[in-house]
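One protein chain omitted, others in place.
Now for chain A:
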Amino acid sequence: MASETEGMPQGVFQCQLCAVSAPYSYVGQKPPNTRSVVLLEECYILKDPFTADRGRFLVLGSRCSICGRLVCVGPDCSLFYSKRFCLPCVRENMNAFPQEIRQDVEKRKALAKTPCGEPGSRT
């Protein structure tokens, strides 16, 4: 019974930047139905809709640790560097971040301009 209710949506997550939205079923650092993975931030989580495995989860987003906005994990909205930062905050405080992050943010900006760029699809 417990596992039945765990999968039920608790509410709808919506990114305050890109407006992507999805029902979430859990908020916190310990995703349900799995014991071996913990999260390093308070996340909005959905049972992974792309697999039938109950233990799989999908992190939708969390709050920016500077401005507190609810943002999705999409590369155009936020990044994680030991904490979650929304991209506007990252850009405002660019120099607080190591060079790798700065480069990455620049790259994203460039990519966002060219259509159908799907970052991270090639390894």
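Rule of thumb we're sticking to: a residue touches a chain if its C-beta (ideal position, glycine included) is under 8 Å from a C-beta of that chain, and two chains touch if they have at least 3 such contacts; residues count from 1.
What we mean here is this: contacts and distances are computed from a predicted model.
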item	value
Undepicted complex member, UniProt protein name, chosen from "Probable ATP-dependent RNA helicase DHX34", "Putative exosome complex component RRP41", "MADS-box protein AGL35" or "ESCRT-II complex subunit VPS25"	"Probable ATP-dependent RNA helicase DHX34"
Touching residues (missing chain, whole complex) on chain A	7, 9, 18, 20-23, 29, 34-41, 43, 46-56, 58-60, 62, 65-66, 72-75, 79-85, 93, 95-101, 118, 120-121, 123
